[in-house]
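Pasting a structure below so you can have a look.
Note that one protein chain of the assembly has been removed; the remaining protein chains are unaltered in position.
So, chain A:
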Amino acid sequence: MAQMERTGLFDSIFTRLVAWAIAISIAVVLILGWIVTAKFQQISDDTVRWAIHNEMDRLSDVLEERGRDELVVYIEDAASIRAPTGSATHYLLLDEDGNRLAGDLAAIPAIPEDEIGGDIVLPGRVPAYAWRLELEPGLMLVVARETSTQLLQVNQIGLAFVGGGLFVVLAVGVTGYITARRLAKRVRLINAAFRHPEPKRLAALGTGHAERDEIGEVTRHSSAALTRLDRLMRAQRDTTDQIAHEMRTPLMHLDNRLIKAIQAQETAKTPDPETTERLIDARAEIRRVVATLESLLDIAHSEADVGNPRGLEQVDLTALATRIADLYGASAEETGHNFLLEAEEGVTMLGDEIQLSRLITNLLDNAFKYVPAGGTVRLIVRHGPRIIVADDGPGIPEEFRETIFRRFGRGAEHGNHDSRGAGLGLALARAIAIRHDMELRLAPSTMGARFEMRPAPEAV
């Protein structure tokens, strides 16, 4: 039964919401991290470039004002300053023949041909940014500034983002999980109440959650609707119980009086057999009324219980059919019928055993009544589950094929109202089938009648 399934962890809307929140927070952290590092990279590149250009301007001024020799001295001085590793500046001054005039660089770093500046790697795998400039014809100046400090800073920013991001994702996950659990719990309460609408659950649903959010509203509506439904079902049950009680008790007293009258007849000096017979008939009539009442109440309750798993357990249909066949075998022989049981092994279903027995015996009683002596009645139980009672009797006339299942329906007794609980046997059988999420129908058959109980098509 579909309504009994519980939502799986990965089907839960709350699990999916938390997963989405985590995924989105990861994406946001990644994008933010990328933007910030890129921006910082750009700023630090600009800083390095600005420092180099500044230095070049200065050296250019020295050359202009004091001449080449002073420049050489100036560069040697500058190159000899031990700046902190990672942000040191290196120099190289070359004449027109490519001879080194000053500086601490051994050769022109590998700056791309058509560029005048770019990223280079100094000996010892030190990353740096270099710029070259022809100060005057035949005098080439290269200034390089180490960038490992900047790279370190960028990496640290990246690390900070990874750490912070992890924390954000964790926080989103934990908060989401806790919130989702609380929401899921509230939704579960509603679902549980729908599954088993018991007064206790309904009361808990009505009082426990007064939140003014959407789920609170759904909860209140569900609680109100279910309480109303529960009250209706109780009222229906109470009414039928009362009808049963109010009818049965006087019938019992009536029956007792009849018994006394019969006993009085038996002990009378001049017993009147005709009176006794009428009294016995009257008792039989009471029995019929009680049987009819019982069948009607059973039908009403089967219809009210549709979809309610209360009172259902695993029933071994094979064993049940075997017991019933055992009971009916002898009487079939006496009435001259062939009675065959064809039951597959181990057929079980979730159901009410007493009701299912009644379904089978009602179908069998019906078959034995209408199949003439010498005919065959078969009780078939198959996996599915399917219960089939088939005969080779006169069959059911076309115009009665649906009405026979109605209470006191036309053709329910083939126009013959002699049976106890007249006209209710097939109606009750169908109500029992529906109560078990099954359908009971007259299956197409070339000969006789073939009643078949099988799972109801999902679409219905």
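Note that in this section contacts are C-beta pairs under 8 Å (C-beta built on N, C-alpha and C of every residue); 3 or more make two chains touch, one makes a residue touch a chain; residues count from 1.
FYI, contacts and distances are computed from a predicted model.
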item	value
Complex member absent from the view - protein name from UniProt, among "Paraquat-inducible protein B", "MoxR family ATPase", "DNA-binding response regulator" or "Amino acid/amide ABC transporter membrane protein 1, HAAT family"	"DNA-binding response regulator"
Omitted-chain contact residue, chosen from A:154, A:297 or A:380	A:297
Touching the absent chain when the full complex is considered, from A:46, A:95, A:136 or A:241	A:241
Option from A:100, A:220 or A:283 whose C-beta touches the chain left out	A:283
Given A:118, A:271, A:311 or A:346, the one touching the chain that is not displayed	A:311
Per the touch definition above, residue among A:175, A:249 or A:314 touching the missing chain	A:249
On chain A, residues whose C-beta touches the chain left out of the figure	241, 244-245, 248-249, 251-253, 255-256, 259, 283, 286, 290-291, 294, 297-298, 301, 311, 323-324, 326-328, 330-331, 334, 352, 354-355, 357-358, 361, 365, 368, 420-421
